[in-house]
Every structure is written in C-alpha cells, then in structure tokens.
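Removed: one protein chain of the complex. Kept in place: all other protein chains.
We just call them A and B in the order they show up, numbering each chain from 1.
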Amino acid sequence: MRKTYKLYIGGAFPRSESGRSYPVHASDGTLLAYAAQGSRKDARDAVVAARKAFGSWSGATAYNRGQILYRVAEMLEGRAAQFAAEVSATEGTADAEAEVAAAIDRWVWYAGWSDKVAQVAGAANPVAGPYFNFSVPEPAGVVAIIAPAESSLLGLVSVIAPVIVTGNTAVVVASERQPLPAVSLAEVLATSDLPAGVVNVLTGRPAELAPVLAGHMDVNAIDLTGIDPAGRQALEQLAAGNIKRVFYRNEPWATMPGPQRLLSFLEIKTVWHPAGT
Amino acid sequence: MTVGIETVQRASPAPWALQPGDLATSDAALRQLLHGLPGIDEVGAAQRAAGLATRSIKKDAKLQALDMAVAMVDLTTLEGADTPGKVRAMCAKARQPDPSDPAVRPVAAVCVYPDLVSVARQAVAGTGIAVASVATAFPSGRASLAVKLADVREAVSAGADEVDMVIDRGAFLAGQYGQVYAEIQAVREACGPAHLKVILETGELATLDNVARASWLAMLAGADFIKTSTGKVTPAATPSTALVMLAAVRDFEQTTRRRVGVKVAGGIRTAKDAIRYLVLVNEVAGPAWLTPQYFRIGASTLLNDLLMQRSKQLTGQYAGADYFTLD
Partner (left out) sequence: MAKASRAAEAAGQAAALARGSEPGPAAPVWQYAPAPESRDVVSVEPEYGLFVAGAFRPAADGRTFATVNPATEEPLAQVAAAGPADVDAAVAAARSAYEQVWGPMPGSERAKYLYRVARQLQERSREFAVLESLDNGKPIKESRDVDIPLAAAHFFYYAGWADKLEYAGFGPGPRPLGVAGQVIPWNFPLLMAAWKLAPALAAGNTCVLKPAETTPLTALLLAEVCQQAGLPPGVVNVVTGAGDTGAALVSHPGVNKVAFTGSTEVGKEIAAAVAGTGKKLTLELGGKAANIVFDDAPIEQAVEGIVNGIFFNQGHVCCAGSRLLVQESVADTVVERLRQRLTTLRLGDPLDKNTDIGAINSSQQLARISELTQAGEAEGAERWSPPCQLPDRGYWFPPTVFTGVSQSHRIAREEIFGPVLSVLTFRTPDEAVTKANNTPYGLSAGIWTDKGSRILWLAQKLRAGVVWANTYNRFDPASPFGGYKESGYGREGGRHGLAAYLDV
C-alpha cells in the first residue's frame, strides 16, 4: 500500500478537508505515494495558523530563531540519507547526496543571518535636527510561498529559510510533481523546536492554491517563484487587492544566493525621537 | 501707582492643585505636586517657539506692538556703579522716553537696587510709573532669610511699589522645595502692599522641567509675577523658557482663577526680540496678558530700539541713534 502523505498545518498533519489526494510519481514514472490535494479551505486554515504563530515567532529574539533553525539543520543532517533517497527517486538526480548536503548548508547559511539582518538592513539615519532616528527591519507577516516546481529540496529550503529566519511565518505550496521532500521537511519541522504554524506545507495543485493565497486579505506577501511566468499576471492582480508584497526570483539553486530573499520580506520601520534635556 | 494685587480665589482644583496652605511644611508633598506636573519636551517647546517666531508683524500691528512694548518696559539699572545721578537720568528717560514725541507713553516701571529706591521714588513722583526694587540678596540670593527679609523691608519702606526677589536656586536644585516655598511666602508677607515678582533665574535652573516646577512653586507661594532672570547670568530669557512660563500662568489661572504676570528679562535688546515675546504672550498665555499689568520686559538698551523702530513705522525712514537719548 502506498502511503498517503498529509498536509502540515499548525504543527499537525491533517488530511485535506476535501478528502482528495493525488498520485506522486518518481522521475521514472513509478508510483511513489499519494499526497493530499490541498483545497482552498486548507489554504485558509494554513493562513490562520500562520497568522496565529506570527506574534510570538516575530517576537522571539533573533538569537532564539537562529538557534531553532540551527537545530533543524542538525536534524536534517541526521536524516540526510532518507532525504537523498527521496530526492533521487523524485528527481532522478545523479548526485542526490550532494543536493541534500547543499540544502543543509543553505539552511545553515540562512540560520546565521537571523541576528545579522538588522545590522545590514537597519540604519541610524543622520537627520538634520535634534532627533535620534533609526530604521529597523521587521518581518512583513504571513508570507505565501509557491515553491519551485523543480528542485524539490534545495530549491525548497532556499525559498523557506530566508522567509522565516527574519520572523515571518509561511504557507508553502510544495512543488506539484515533487512534493515528497517537502512533506519530509515538514516532519522534521514538526519534531523540531520550530513553533507550530511558523511553516505550513500544502501539497496539491499550485494552479488551484496560488490564487487563493494571492487574493487572501490576511497574507502580507507572496513569493511566486514556483509559478510559470505566464501565470504571474493573474496572481499579481489578485495580490493587488490588499497591496500584497509580490516577489519572484528564479535562480540556479546551486549558486550561493545573495541577501535579496532575506531583505524582500522585511518592512523598514523608522523611528524618530527628540534628543533634548 | 500700585498694580492691583489679586486675591487668591479658591476654584475647583485640577488634579495637581493643592490648596496653598497644605504645602508649607512638606518637601515631599511639594515634590509630589511639582514632579507630577506634565513633563516638557525641550525640542518640542523650542519648535513651538521657533514657529511663533515666524509670525510677521507689520504695519499697524507692528506699531501697536511697539507701543505696547514701551509701556511694558521695566527700565532697569542694576550696576555696582549706580549713583543717584544715574538713577535720576534713567527716571527722566522713563518719564519721557522720546522727548521729540510726547505721544510715547511712559514705561511701566523703573527697577533699581533697594538703596536707590528713594531717589527713584522722587524722580518718578506723580507719573504713575512704578518703582520696582530688587531684593533678597539680588542677584545670587545667597544670604540668610533674616538678611533677605530685611532687604525687602527696607526697599518697601523706602517706597518700592514692586519687589523683584530671587529664589534660592541652590535650595531648589537640592530639592528643598519647602524652604524655597517658605521663603517666597515670607517675602510676600514682608512686601506688604508692594507686588511681588519672583525671579526664577531660569539659566541656573537649566531644564524646562525645572522652569515649570519653579513657576508653579512661586505661584502657589503667592507670586504676583514670575520673572525669568536677574540679567546677571547667561542664558537669561529665552523663547522656550518664556513659553513654559506663559503656559504655566495660563494653566495656573484655569486651576485657581488667579492671574499671575510674567516678566522676561536679560538679553532682550532689539524690538524684534520684544515683539517675538509679545507674540508668545498673545498665543500661549492669551490676549489677557497683553498689558503692563500682566507682562513686563526688563530692559535698558531695548527702549531705544523700540523707539527707533517706532519712528521708522511712523515716518517711513530709518532712524539714527543720535536722535534718541542715552540716559
């Protein structure tokens, strides 16, 4: 019996409320398993969970978030072989071990940014008056992420880690054809110290789920990386409904990224205070 | 001329208003009251004062302001080298600021040291110009209470209509509010019919919070006027300190129904400065204070600049220093 993998919402693994699932095949066509086919209501629930988690995740110290992410990396390392097997089956990759190692390194790299972003993105601004003026970056809030269609693990961690390390919470729509590493990642997260709801993973059809998230009034930003360029316009139009921050960037996942993903889901807050006796 | 002394009327108290009688002996009670006053943001106060300094006072508004300012001047000489001759000369100027124009009103008062009060008294007799005397070991205020009160009594018996006392800044900065309060009360009593201006010496109080607290302390203790400075310390009057004091007298009146006047002194040399202070009075305290009864400017060289500007307003030509007397 092939297993049916479930969604990861609010720290738990519910089935889709629609009851649907769909077959997941290996690169060579063999049936690997079934994945839950998330519905709009699942997406709604995921956003609720992400919003609920946002207050304390963004309120945690940067040090604390970094520690949690480092621990996740250690857990990924412990499961490296399992992930390699999954990636190999899913993508037919020749060197799945290298991809898994790169994904873990990528996660560690982002974890280290936690308590550094503010120093790079913040500023003390020299205004022309007796005021102390400083700018600090803050997480935007709930971020919907359409994970890359290809690159089931390396691409996946490359879009999730930079979003959550700064305090955002995420609703991730996994690759439609290659969802299994996302589910395994969810299992790791569920047993880590990452609070429930910080990352939520929906498997299913991005074509069905992305519009729901793009139009959702309680989602602050959306990463459309996993959407085909032809499909972006409709989603960006939906996003305009609540002035959602829209981001997308397709890049060779094997290359070291810059800080753009980290910085793109931040709001800059500038504070003024008079300096006087 | 004596300026009317308002009687204290009890009104329904605002949260920070205690009845004066309650405060006499208690440093703690005074501290609670004074430190419970709303704080003052120095940058914000300076910003408001700077904003009011952009008021453009022209033409008949300017002429009116200049005339008001002249009538609000306490013409002052407080030098070690003062002689009866010097005082008489100054009083002559006080009576007739501009000999070429009798329409110019006399100033509100002349201000001298206590031992020259009788000279001043004679020199302004019959004019309605008040004689103000500094007292209480002016300017430092560093002497025993007995000495300070004797200073006041001599000034009053020599004929002073107004007494400008200094508070004990050392006691204030050391938090001995009860002592400062008691001294003001004692001086108020020793003044008898003379009206009392209390000099805070804002330059030594240093912060606007202290200026506000000292203002309230003085008013609660019975001051008829609160005054910025002795003129012997820099900084003396500044727009920010005047703003704080004008707000204090406004709020005090709303709380107690007693109107206290404000006197700015020290460093006010030009008509432009004087008019800026009048704008502050007008817009911070209110038009009710735009009278010599409730607002004075302690000055010496200012008077001639007021006259020169007045002449320019009336004739359209810039005036020259030779045409105004130096006394």
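By definition in this document, a contact is a pair of C-beta atoms (placed from the backbone, for glycine too) under 8 Å apart; a residue touches a chain by one contact, two chains touch by 3 or more.
Just so it is clear, the model here is predicted, and its values are computed rather than measured.
J.: Which one, B:68, B:112 or B:165, makes contact with the chain that was left out?
T.: Considering all chains, including the one not shown, the answer is B:68.
J.: Among A:125, A:250 or A:277, which one is in touch with the chain left out?
T.: A:125
J.: Pick out which of A:61, A:191, A:237 or A:277 touches the chain that's been left out of the picture.
T.: Final answer for the missing-chain contact: A:237.
J.: Give me the chain B residues in contact with the hidden chain, please.
T.: Residues in contact with the chain left out: 4, 6, 9, 14, 38-41, 43-45, 47-48, 54-62, 64-65, 68, 244, 247, 253-254, 257-259, 278, 282-283, 286-291, 293-294.
J.: When the complex is taken as a whole, what residues of chain A touch the one chain not shown?
T.: 120-121, 123, 125-129, 131, 133, 135, 140, 220, 232-237, 239-243, 245, 258, 260, 267-274
In this section, only the chains that are shown with their structure count from here on.
J.: When the C-alpha atoms of chain A and chain B are each averaged to a single point, how far apart are the two points in Å?
T.: 69
J.: Under the stated contact criterion, what part of chain A meets chain B in this complex?
T.: 129-131, 274-277
J.: Under the touch definition given earlier, write down the residues of chain B that touch chain A in their complex.
T.: Listed in rising order, the residues of chain B that touch chain A are 41-44, 46, 206-208.
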